[in-house]
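As structure tokens, the structure follows; a few thoughts come after it.
Of the protein chains in this complex, all but one are displayed in their positions.
Our next item is chain A:
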Amino acid sequence: MIQVNNVVKDFDGFRALDGVNMKVEKGSIYGLVGPNGAGKSTLIRHLTGVYRPDQGEILIEGEPIYENREVKARISYIPDDLFYFLQADTMVMMKYYRGIYPNFDEKMFFRMQEFFPSIDVKRNIRRLSKGMQKQVAFWLAICCRPELIILDEPVDGLDPVMRRQIWSILMSEVAEHKMTVLVSSHNLRELEDVCDHVGIMNKGSIMIERSLMELQGNISKVQIACQTGMPKMPKEFEVLHMSNSGRVYTMIVKGNPKEVARAVSAEEDNLAIVDILPLTLEEIFIYEMGGADYEVKDILF
């Protein structure tokens, strides 16, 4: 669906994107994560055809996106800062979208009204709360019946019920129409539940792009209580990180949790395995970023 090849973008001598490569399959839900200023929003603006790359190419369904109306008609995009016309209410915006997007589904719009009970469609959108404005943006975006929906920080500012509601609508569209979703977010816990692929961005390029299953199946956290000094790991597993408090050692090990468990218990007898867990996405993010010199500094001076 999306293919990004070696894209470079400079703003006034500042290199915002530095050779980005990325691939998103049709029907998948791709989570784009990265520290502030990594270039996520810049990349998204390239994917939606707002910016033109200095070098490289961006293909959506095999076609370049920049100034390409036919392809853009099949994409919905919710930016992080929403824009509505000054005097417009939701009905006016709906008519505007209907005029622009050829696949806009007006029946669906009215059917979905029950999902957004708090929104008065006759009220000026700019007078609605921030969360409600997000709901309107989502409502309009999904009614365009897009094949690809790009969401930049989609659910911040939404209450828990609405977050769940929005994800639920998205998931049902993915299951039914094989819609592709690209979502950038800092809520890694939430991404973990919904995404199947993750791209971690840092300093203008994608560091890691992997399926979530692969990412989680290949790193595990081991907690071991060891009676005699430092515990030893079997050689075939690389230890990325080790810390201890007293006799309990916590290690981050490259390898499948089940295999690691088997290997550790085979190695020595005086080890008591406390726990072996797959790493959460948040932990993976923090450890990978730590390797790239971006970490939480110790707050004790």
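Throughout what follows, contacts are C-beta pairs under 8 Å (C-beta built on N, C-alpha and C of every residue); 3 or more make two chains touch, one makes a residue touch a chain; residues count from 1.
Methods note: contacts and distances are computed from a predicted model.
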Hidden chain of the complex, named as in its UniProt record, picked from "RnfABCDGE type electron transport complex subunit D", "GntR family transcriptional regulator", "Tryptophan synthase alpha chain" or "Ferredoxin": "GntR family transcriptional regulator"
Residue touching the undisplayed chain, where the options are A:A88, A:V121, A:M171 or A:I286: A:M171
Option touching the unshown chain, where A:S76, A:T90 or A:Q216 are the choices: A:Q216
Residues from chain A at the interface with the omitted partner, ascending: 27-29, 164, 167-169, 171-172, 174-176, 189, 193-196, 213, 216, 277-278, 280
